[in-house]
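For this depiction, one protein chain was excluded, whereas all remaining protein chains were kept in their positions.
Chain naming follows the written order as A, B and C, and within any one chain the residues start at number 1.
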């Protein structure tokens, strides 16, 4: 938990904000990792809030967040110069399955604010040879708040909006149907139901799929055992029953192999 | 509880701040009244905080406050444009005992942040004929944060600091000894022990003395019955025992005739 | 708006009315929102801040036979998301209430609930008698759960037999609706709830304050002169909600939910847990029109979710 100083806290419209923070640990963050942010010195809200890291640059870390409740409302009211308390980097982040980098195409699938971790990932793979693609789903055009940054770093992007106000009309899964090809690696982040649909599609096509999951979190460091996820895998050190196991989204994840997740109990 | 918008929130040094707020009810405030301020939408701190009104000007109200804990720390971090929730004006404020205005000299006695209500009072009496005087006690020179404003409105001021770094060395009671004269009306605000000493001196000299008291307050409007003060007076509607009575500092005060206060139980 | 449209709009307006209890002792509320005893004075103090008519009922400050002067200050202290109080039931006494407060209260179109407190069962009965023919008092709330007085109070609230004794004594002398207010400072709230139901209470309300303490580490003394006080406010909401859910599960009489309600969302949690109505307490100190906002917010939620009557929310957990 190192203090971070707000450099900028910019409204992007549609309740989205991009916050830049000066933070000594920024260089340590790997794509897909997250931080736990304490938005106030007050005891209400009590717990830290988890946010994926959107970008890092030297000792600057950027988070893309959507205002949905108490904590994010307070966060959006903070000003440059204010300090917040960051814990992290946390979680395991995206890992490119052994030997596949450069050989496989990365298909990133984002729903809503689930876009957040992909910018950092996109930057880290931008020199790969493959023709990577980001599929970005949002409710309306207004909600597609970070398209240009991806274009600027050369990530190809296709958009689906529920009302068709930008890109294809419909859900990301519609676009995916035609875009997901054998040999791709899929990285997905967004609402649970979307992830479930993406995972099923990937399984059908025999495509490797990694999903970044969300859970209510208290500690973020694997000790409260609050953020349990039912999985079908048998990683060591966990308790089993009926061949299932609980893993912790914060410390075992937040990124999981989609085949390990018990999608019926998500 | 009308919303107020912060116009300015100025640090005066030594943990003192002067905050100006645009507030529709500002013109209704009488000297010595107070407001209950909600510094945050969060539930911690839970309760409103009471502050005397330092000044009003059109629809602007000014509060002089000292950072002492949670609530005032948050208050000091707020910026122009932020809104806070004000309840008031509350309490009865200073009242000039019948027919004495213009005939008696007002001797205002302030200790520390107890200076707050006197600026408003000073402005309201500045056209009186009498040679009013403010005696202002503080710990050190640094703590005498609002001397000039009083001079600017023509209030005569004498200062006592505990370390002698400004004005007379010692407590206000030292200065008072020579300044309090028969026929004066004393208005005092500050720490309880100072008020007690002032009240005793006034009683000895047969001088009328009004004191503005502080108490932990939950509601500010006389309903929680939390801010009880033991008094020796028999105002109607209150419950008596052993000839004493509890009055509510928020709704019966905060200004009391010093003879009504049960100083032993302060 | 055309006439038919207006008629439609009115038809669509969700019904917030709710009836607690049955027959001649039914308490008919226009809204499930009341204010909690001790946090709303005698009601009149709040008329500058809100429309009292928005409330289903007002529970006035606890009344005793004789006036009580209450405890020496300090009487309140803030705690995280809550406050402790040790007012000690300062009140004007039942006679002054009837003579000088009630006539003014009667002018408002809202129900009035007299919260009563005695040191013995017969004091409770005596209070009930005096209030029985007081015009404008629509129900009695038996406070068997005040932690801030030496005699009676908590003892009645933690022993099911004692609680039942008080309820029977009151029941015997009044034809008015009797609501019994339970203390949360017990091992099993269900036992208490059943005891007062069996003794003839028309409804139960819960929770009163949890007993708690705060210490001034500089003075090295408890902050409150009584050492222990009653904890209220958002901090206690999860405990209150659990107890309301437990109590509602075991009694047939209506349950009134109290404890940490600040917003309409809070109140709806209590309704879903099985409360037929709620009381807003400490929140009145934060925002004098908190209870009005809660009432409005419940109506808005009902409209949004197309719930025609507040009754349909009560205990409606999936």
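Everything that follows uses one rule, which is that contacts are C-beta pairs under 8 Å (C-beta built on N, C-alpha and C of every residue); 3 or more make two chains touch, one makes a residue touch a chain.
What you see is a predicted model; the values in this text were computed from it and never measured.
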item	value
Missing chain: touched chains present in the view	A, B, C
Residue among C:195, C:268, C:286 or C:310 that touches the chain left out of view	C:268
Residue of C:185, C:205 or C:279 in touch with the missing chain, whole complex considered	C:185
For subunit A, the residues touching the chain missing from this view	1, 38, 43-48, 85, 87, 215-230, 237, 239-241, 245-246, 265
Contact footprint on subunit B, counting only the chain that is left out	43-44
Touch list for subunit C against the chain that is not drawn	79-82, 84, 158, 185-188, 210-215, 217, 219-222, 227-228, 231, 233-239, 241-242, 245, 260, 265, 268-269, 272-273, 301, 316-318
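Just so we're on the same page, only the chains that are shown with their structure count from here on.
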item	value
Mutual neighbours - chains that touch subunit B and subunit C alike	A
Farthest chain relative to subunit A (centres taken as mean CA coordinates)	B
Whole-Å gap between the CA centroids of subunit A and subunit B	54
Subunit A and subunit C: spacing of chain centres that average the CA atoms, whole Å	46
Junction residues of subunit A - those touching two or more other chains	43-44
Residues of subunit C touching at least two other chains	80-81, 234
